[in-house]
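One structure is given below, represented as structure tokens, and several questions about it will come after.
All protein chains of the complex are present and in place, except for one that has been dropped.
Lettered A and B in written order, each chain numbered from 1.
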Amino acid sequence: MSNSVNIKKTLIPIFVFIALIVLFALVFNLATHGKFLNAANINNILSNAILASFTAWGFCFIMALNYMDLSVGAVIMIAVYVSGEAGNAFGVPALVVCGLAVGVAVMTLNFAIFTWTRVPSWVAGLGLALIYEGCISIYQKYKETLGGNLVYLDTKYGILGRAPLIYVAFAIGLILAYILYNRSALGLNARSVGSNPNVARAMGINITRTLIMTGIVSGIFIGCAGFLRESFSAGSVIPVPQSLSSLAVIFPGFAAIFIAQVLGKWINMIIAVPFCAMLIYLCYNVFAMTGVPLGTISETMIALFIIIFGLIAQRGNKGVVK
Amino acid sequence: MAKTRGKTDISTTTSVILLIAVFLFFLATTGGKELNAISLQNILDASVIYIIAGLGLLFVAAQGSADLSIGVNLGLSTVIATAIALKVHGDWVAIPLTIVFAACLGLLNGWLIGTMKVPSFMVTIAWLLGLRGFIVYFQTDIMPKFLPDMTAAYYQTAGPLLALKNNAVKYPIFIALIVVFYLLLQHTKFGSYCRAIGENELVAKNIGVPVRKIKLLAFMVSGLMAGIAGLFYLTRNGGTNNTVGQNLEVEVLVCIFAGCILVTGGYGTNVPKLLIGCFTFSILSNGIGLMSATLTKTFPLIPPAFWKSVPRGIMLILIMYAVIRMREWEGKRSVKLTEEDEARTLNAALDAASAK
Partner (left out) sequence: MAGEVILRTEKLNKTFGPTRANIDIDFELRCGEIHGLVGENGSGKSTLLSQIVGIIKSDSGAMHLNGEAYAPRTPLDAYDSGIGIVVQELGVIGNLPAGVNVFIGRHQRFTKMGIVNTAKINEEVREIAKKWDLADLSLGSLTGTMNVESRKQIELLRALAVDPQILILDEITQALSYDNRRRLYAIIDKFKAMGRSVLMISHDLEEVMGACDRLTALRDGKVVATVRTADITMNELKRMMVGRDMEGDYYRDDKAPSKGEDIVLSVRGLNVVGEISEMAFDLYEGEIVGFCGLSDSGIHTLGKALYGLSEGREGNIRLEKLDLPIDSPQAALRGAMAYVPKERDWEGLMMQGSVRSNLTLPSLDILKDKIGFLWTGALNASAKRSVEDFSVKCRDIAQEMNGLSGGNKQKVNLGRWISKELSCLILDCPTRGVDVGAKAYIYQLMKQLKDDGLGMILISDELLEVLGMADRIFVVKNGKIAKELRRGADFTEENIIEVML
């Protein structure tokens, strides 16, 4: 049955990937005298990779429509603070619900703005990022006047950001993303509209409805990225973004999806995303271990990764690219 | 005499109206403080950086592309200039080397984007975030190791770059740059080809325009000017830090769009609009700065950071929206006018025929 042939085709590259990572991990562990392969460190890498995966999955849907929304970072931060407040006030369920609500509402708004104003999505995204960051700063001021700090989630509510629940969340996210992107009517419609809007319309796909629904779905993943991030940082404050530092928030997610796109020929993009995210955070970890402070050369490395993968992907690609 | 200036008129007019509107608005709300000498000086100073970087970015924008890496380019240039100058104890080495470096970064972009066809977002966003990390690393890790006697205030006390602080030197150079780039964009093959590529890249290619070469050059110019803007920054601020150039790309983009230049570039891209847009933006920023005390009093809950970013964001989206709508309206109007012309001619011919 040809279904099994397809599965085999997908699994082999995955195994290769995993094998490479494991090999790298072992070698590096020896080099750092065992500091690498201890549970806390691995957990750290994987947790960060999971956060980035949710961001990247949200991007999968955004890019299915051929949009490039640079305000996603700011949206995640809004979800972070809202879910934090909700979590402290009403517990974990509220954390989840509010995070999701923020993601869905704002992403749908973004898509509406992209469609209605017809401003190119990257420009509009930049503008929205500025606006959203501004709104977050109001929130910060408000907290200041109340005498307190920015919210930090009480550790007892941060269970979703720790093992084992974070891995449960990851599994749910992976399955959901896979089904929605590859198997749901929505995912197929979204990819049709982004790929060939004329044929999509001719074949009876309702473009407006598809845009709204895709906004909701991407919003779910972005919202997850938000409340998971807050859960992960339970007990500490996450600083507000300003001067477009929200872009740095989504950088690992960006990198993951760009590289996953290149790998899309061999591995389904949704599945490739967490592996790419893992690879990226492995690199971050390598740098951290060798004493390089966060946010410096590691970022440059990731940038070089992106560019090299972009080069590989574009070999043999013709046409006008802006 | 036949009209030789055409559709660019409407967008230029709009940008001027916007400039005047913004100016009057802040004049009113700051109670005239906008007009005092210090304020004007600030506006001019801020505009200098935007205009210089914008002049370079204009060639990329004319082609319909965007270069989001000019901010880190500027930042990196300032760091490199400072490092070299301190190491070698002289500006005459640092300045040309910095300019070459900045241009090379631009050239690399041009190669990646124009020749290798890597999407311009991927590349410039990668630099935007990746190089910022490098800047921090360089300043916190490398500089102390190689330049143990570093003083960040070097540029406040020494170097011929300081001559640039003298207005009698700074402004003529600045004006010369504007004039040169204006001529370059409007009156050379290179500038015309850039704008033609923005209008319709396929047509340009079919005519024989060397599109890859032009893209390469445009990104190089963009990088080069970012480097020069960095030098100007150094003279104004005396030194550099980790966040130099952050957001510059967005600010210059807002300047370009505030001048009602289309995101697709084309023949409507020109230097006067950039200048108008830069002044509009600087007045906006300066005005908000002046008003911040009043604003905080009226809206105690809203911090200065809000006023810094939100008006820019709103302006960016609204202006783009307005420009796009204007373009559509103009397009419909020009086609309709010709149909009316033809109908009139036809009627005249019919009348003449029936009169016989």
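The criterion applied here is as follows: contacts are C-beta pairs under 8 Å (C-beta built on N, C-alpha and C of every residue); 3 or more make two chains touch, one makes a residue touch a chain.
Everything numeric in this text was worked out from a predicted model, so none of it was measured.
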Among the chains presented, those that the missing one touches: A, B
Residue in contact with the excluded chain [from A:171, A:185 or A:237]: A:185
From A:99, A:173 or A:194, residue that would touch the chain that is not displayed: A:194
Missing-chain contacts mapped onto chain B: 2-7, 183, 186-189, 192-193, 195-196, 199-200, 202-210, 266-267, 331, 334-335, 337-338, 341-342
Touching residues (missing chain, whole complex) on chain A: 2-3, 6, 64, 179, 182-186, 188, 191-192, 194-196, 199-205, 265, 318
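Note that only the chains that are shown with their structure count from here on.
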Cα-centroid distance, chain A relative to chain B, in whole angstrom: 31
Chain B - residues contacting chain A, complex: 64-66, 112-113, 116-123, 125-134, 136-137, 140-141, 201-202, 243, 246-247, 250, 253, 257, 263, 300-303, 305-310, 312-317, 320-321, 324
Chain B contact footprint on chain A (complex, rising order): 68, 113, 117-120, 122-124, 126-131, 133-135, 137-138, 140-142, 145, 242-244, 247-248, 251, 254-255, 258, 292-293, 295-304, 306-307, 310-311, 313-315, 317-322
